[in-house]
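Worksheet: the structure to be examined is printed underneath.
The complex is shown incomplete by one protein chain, all other protein chains being positioned as in the whole.
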């Protein structure tokens, strides 16, 4: 999979880059961008593109800002062209008029990104470029249109149909495991020994989505525990000294951590597809699995309590408070306040159970008094749950959770 | 690589499709398209998409035309929206205004194609869809804007950075070899024995570009002969009874056939990238190779002679006529009349030599009196040849070819 | 998998072989064998071995016979050494005495074969060597001890634990498929189109055993049809115009052809392991399969009839004759006369059904009047069938077959 990497240093490329770099070195970046956009064939295009990517890689933050400025404001649409070509298209709909309109509407920065992407390995670098850009948007909101274009391109390139689900386990390449350690966002992995405990036992699984053009970079991954029954504590689930069970003896698959890996792909959602594909694959491998469930944090609970019911935060019945928060705390648009809840409910899962003392880490205590929640993926209900949630904003929950929620008296 | 194919029939999908299909079967195709476009999450999106692709697969030509009609005319831009959002963006440039403009300019059929592409295996089906469309455009020119959108999408999806070069040889999967036989467009392969002669000997190579989402479908491939010296006859090159040489004894790589495989990717050029990548790879494998050259047909020669110099067609000096044709016969725009010449010259190659009796097949006699041409890829000159050709429309040629061309007297 | 092949022509080897070949070329083959056997380290051993293998490859039949003669008679045990070391070992059992005894008992030709095998790719050549030897044994029975040693070595090297079962299908490399065509021994494959019909449809499977050191050479393969119900005609099974069924709709797997590929591995049995492994793999892939059965020829039936009941051969009730033959025709040692029957019964299968007009090819008519038989592999009975067969020489059969057999009256 590191096929392309090898090729970069080949004879042909070397001679070729050498020749071009002499010619290219004195020119400005914006000059090179224009050259790349106007290159008719592809003969020198790839080399120009590589040169630009190499330049970018060694730019300071300020230089990057200048470069983004150029892309945003100089490679912008021309409104007269848009209107002119639109009228021509309306007057005489056809191939050439429509092509002219489409070209006028799309700023040249999109074509620039596509041409940069001709270079093997460029896709990851372009994703990194957007990451840099996102870090600047607060100070430079004028660059936002560039981000809109990046996101548009990436949505097309990272379309579900192009992604590959791969198991990540103790036979996976170390360079990918390095990244799992780095990207785990829910329950930190603190060493290779810790990682081995998450990947090697017979009752553990991990899966990630990969894009063929970024083969050693997971885009998102999910960690799964195979258990008997639904677990109520993440510390138990991850205990150093626990005894693994035989995968074939499990009846439940628990998604206990989902982590996005690429800041530069922010806003492009993979989680729903990932969970569905993993359910599919696990069902195939282990037909004995009956229940697919999460063990999820409740990140917004304490913040909400502090804001609305400060006196309740020390109450003993954390479980009922968690239930109430998940069922009742809403954003102005009627959607649940809790981001993890929004994600799983949007996928068609339901709130199955809440547990006290389920995450007794410092972080778990701080965000939710140690409570956690199981979202249940019931295949026969996913579609209707999803419709209810999206259409009527109903939070589907088990009777038990509803009862818990109803049992608490909130006095603001 | 046929990973995804396996998954289609899994438990999860089966239950899920079953549930949906009951709901879906009674609805019209355009209805389903609208549903797919409006599906908020992805829960039912993939299933809707698969259902639509399945429907398409069993449509008659007429039904396909109706479907294309819907995509072209119902999923069209709204010009008021374009103008309205453009003004809003100009008044207040920013994320939301630009996003609105970008959305207004892009007809929904593009998003529909992207959503259809969520289904594993869909990419190939969408390429097939465009193939069907291209076959209708003569009779239905009103559908051309849809083709513009397909081509735009495919240019992005089949970007050079996403393609993989793979050797095709006698260890390749039979299903891919089946396609090589089917797609060879220059010198037909008439049997598996013939194919074996092209792929198995130590002095033969074949390479193709593949897209990860269409892993068993070559997009384009090139057949290469490794030789001592530059060959002057394709029949000698492909003779049944020839003796193969050791690859390490060759000094020349001859590109004797380049075939595009996907009608649905018409207009998206891979040939230049392919040749360059193959030169790169072969240089790496066999540093002894000094010369990279084609042995190419001259498809337009006799047509041109017949049109301009009918009396010359029977002349004996075919070689000089071929030289003259290649150097002098031009289109109104100043580019060479010969399409193969345009391709290689555009890539930066030069006209190195012409040969009489080089293709004595019926087809070779008919199109060029049996003449063929070597285009030379000289790495140190490619860039400047290309610039001269694109900029000044100069056909770069060896002195020998120029002399030949000058030696013939044409009387119209 | 052709990894090692590549290395042969590397710089190191080239220089090295060159240096050695100058030194080696004038020496006799037996001289080189002695040198290889006495080489202390491995420095020049591999090169000597390769040189010997290269020589062998270009030997005439006569030269090969001379070489085998040398191996058999010059690299023979020394009986005084055997007796002397045996006594020493008995007097003082221990490491050195036992090692000396073991060395004395093993003729040096075995060590020679092991040292030849150091060369990458040598294993296949050694298997070929035994094939040549087997062809000479009739005329040169004195070489038989050499064959005993080859077989002993190969039994160790081709131990079940070293074999890999691989599916063979339309995605398999063409060079392997070439060999399937060549090696099919039961129902000839007459073209690539015929091969495609056997491998590509959704209801067909093929599996072969491979050895890692001969990665592109199948050792044995079995062709499988997935069917609804147990088939009674091989022509129906292989009909050009039949309609394939969905694999998941099948309830039966039919082993309709098993072919050994390597003459040089004669006497080393893979068939039983192959069938068991394929049953295992298919059960895993398609849990719906309930019945594992063969559709087998009855090669010895007509010969037996002709010898014993010549007047019966034209009888109409072929089915009952086949049953009788399978159940009653025995060798002097009490085992079934029919070799295919011996194979499957020895594996623990039982005679399930016999069919008339099941193989109406010329060959089928000639050997068994067109009858065929289904041997049933019933997992719950394999072990006890096998014991009965091996221990008591009982041919286990269904009641139906027994009844058929009893229904015929034979008059010698």
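Letters A, B and C mark the chains as written, and numbering starts fresh at 1 in each.
Basically, contacts are C-beta pairs under 8 Å (C-beta built on N, C-alpha and C of every residue); 3 or more make two chains touch, one makes a residue touch a chain.
Worth saying up front: this structure is predicted, and the values here are computed from it rather than measured.
Considering the intact complex, the chain excluded from display touches A, C. Contact with the undisplayed chain is limited, among A:31, A:190, A:248 or A:311, to A:248.
Of A:63, A:175 or A:311, it is A:175 that touches the chain left out of the display. Although one chain is not drawn, its touching partners on chain A can still be listed: residues 2, 9, 170-175, 177-178, 192, 196, 199-200, 216, 248. Although one chain is hidden here, its contacts on chain C can still be listed: residues 3, 7, 10-13, 15-16, 19-20, 40-44, 46, 79, 82-83, 86, 90, 93-95, 98-99, 101-102, 105-106, 114, 117-123, 141-142, 144-145, 147-149, 152-153, 155-157, 159-162, 164, 212-213, 269, 272-273, 276-277, 279-281, 283-284, 287, 346-348, 379-380, 382-383, 386, 390.
The working rule: only the chains that are shown with their structure count from here on.
Across the assembly, the mean Cα position most removed from that of chain C is the one of A.
For the touching copies chain B and chain C, the fraction of interface residue numbers used by both exceeds half; the interface is of the same-residue type. Inter-chain centre distance (chain A to chain C, centres taken as mean C-alpha positions): 53 Å. Rounded to whole angstrom units, the spacing between the C-alpha centres of chain A and chain B is 34. The centroid of the Cα atoms in chain B and the matching centroid in chain C are 47 Å apart. Looking at chain A, one finds that residues 287 touch two or more other chains.
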